[in-house]
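Of the protein chains in this complex, one is absent; all others appear in place.
Note that the chains take the letters A and B in the order they are written out, and that residue 1 is the start of every chain.
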Amino acid sequence: MLPEPTLNTYLALSAILFSIGTAGVFLRRNLITILLSVEVMLNAVNLTFVAVDRFLGTVDGQIIAFFVMTVAAAEAAVGLAIIIALFRHRESLSPDAFISLKW
Amino acid sequence: MDAVFFWMFAAVMVVASLLVVGQRNPMYSVLLLIVSFAALSGLYVLLNAPFMAVVQIIIYAGAIMVLFLFVVMLLNVRTEEDGAETHRPFDIGPGPRRFGAGLAVVLAVQLIWALRRIAEAPFVPAGPDAAAQTSVYAIGLRLFREYAFAFEATSVLILVAMVGAVILARRDPHLPTRKEQ
Partner (left out) sequence: MSAALIAQLVVIGFTFFMLLNSAAVLVLMERKVAAFIQQRLGPYRVGPWGAMQPLADIIKLMMKEELRPKSADTFLFYLAPILCATAAFAAFAVVPFGADTTFFGLLDEPVKLMATDVNVGLLVIFAITSMGVYGIVLAGWASNSKYSLLGGLRSSAQMISYELSYGLSLAAVIMLAGTLSLREVVDAQAGYWHLFGVLPIPKWYIFLQPLGFFIFMTAGVAETNRAPFDFPEAEQELVAGYHTEYSSMTFALFFMAEYINMVTVSAVSVNLFLGGWHGPFLPEYLGWMWFLLKVFALVFFYIWMRWTLPRYRYDHLMEFGWKWLLPAATLNLLVTAGVVIWMGW
């Protein structure tokens, strides 16, 4: 039988997901995938909030996670707009194409 | 029963997230991230948070990911370009990137090591206040009383993001595109 999940299991899962997101930000060279990796990290944090919430029997964690989601929505909108604007100038999505401070 | 579901969702989430990062095709990355969100939504259900589960699908999978999909379709970049032919000064080579990924693994080990130092904390069985915790009513009350200011501030943030996104993505007639240069 599989072990019953405890708070620690959830936190460990969240830590693994967060690290996967971090690795993605470092490894990928596509702006869209980098943004997606950031979303993975945000969701790992959300999982922590909701798991701790369940442990303490409150709803505050869920509310914070809710705020994280709204901020993520705003971040995605602005981030994608920047990506579109950059793509128009360089026809590329690689972050290496945008190393100059001025063009 | 819950344990089986937990390990299933956890496995799906980890594998899907790994593939999101490991994909070269951004389209598949976006879709795999949606799979991962669906599994996360299942975990929220297991954590007695059905509201979060549904909101996760509505906001993340239904709105944010559609936006990503839209941009991937609009730019129509099929695969990630290789760095070899676009070598520039100050180009970050594969070596430092691998070092960064190694740091991410170190981060994971550190976090899990830190977690091991806390005593095992099993969840208290769903008691009388479990219903209060899961109800949308309780979340609403707390959100619009204690967190009312934060909630209103979020609306301003979204408005700013909206205006910013429109201005950034608008085609500026004064700036030449690359082809014209």
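What we mean here is this: a residue touches a chain if its C-beta (ideal position, glycine included) is under 8 Å from a C-beta of that chain, and two chains touch if they have at least 3 such contacts.
Everything numeric in this text was worked out from a predicted model, so none of it was measured.
Engineer: Which of the displayed chains are touched by the chain that has been omitted?
Structural biologist: The chain that is not shown touches these displayed chains: B.
Engineer: Quick one: which of B:61, B:143 or B:165 touches the chain that's been left out?
Structural biologist: B:61
Engineer: Who touches the missing chain here, B:11, B:136 or B:160?
Structural biologist: Answering carefully, the residue with contact to the hidden chain is B:136.
Engineer: Even though one chain is hidden, which residues of chain B still touch it in the full complex?
Structural biologist: Touch with the absent chain occurs at residues 27, 31, 34, 50-51, 54-55, 57-58, 61-63, 66, 69-70, 73-74, 134-136.
One rule holds for everything that comes next: only the chains that are shown with their structure count from here on.
Engineer: Along chain A, where are the residues that touch chain B in the complex?
Structural biologist: 1-13, 15-30, 32-33, 35-37, 39-40, 43, 46-47, 50-51, 53-55, 57-60, 62-63, 65-67, 69-78, 80-85, 87-94, 96-97, 99
Engineer: With touch defined as at the start, can you tell me which chain B residues reach chain A in the complex?
Structural biologist: Chain B reaches chain A through residues 2-4, 6-7, 10, 13-14, 17-18, 20-21, 23, 26, 29-30, 33, 36-37, 40, 43-44, 46-49, 51-52, 55-56, 59-60, 63-64, 67-68, 71-72, 74-75, 77, 80-81, 83, 86, 88-92, 97-98, 100-101, 103-105, 107-108, 111-112, 115-116, 118, 120-124, 127, 129-130, 133, 138-139, 142-143, 147, 150, 154, 157-158, 160-162, 164-166, 168-169, 171, 175, 177-178.
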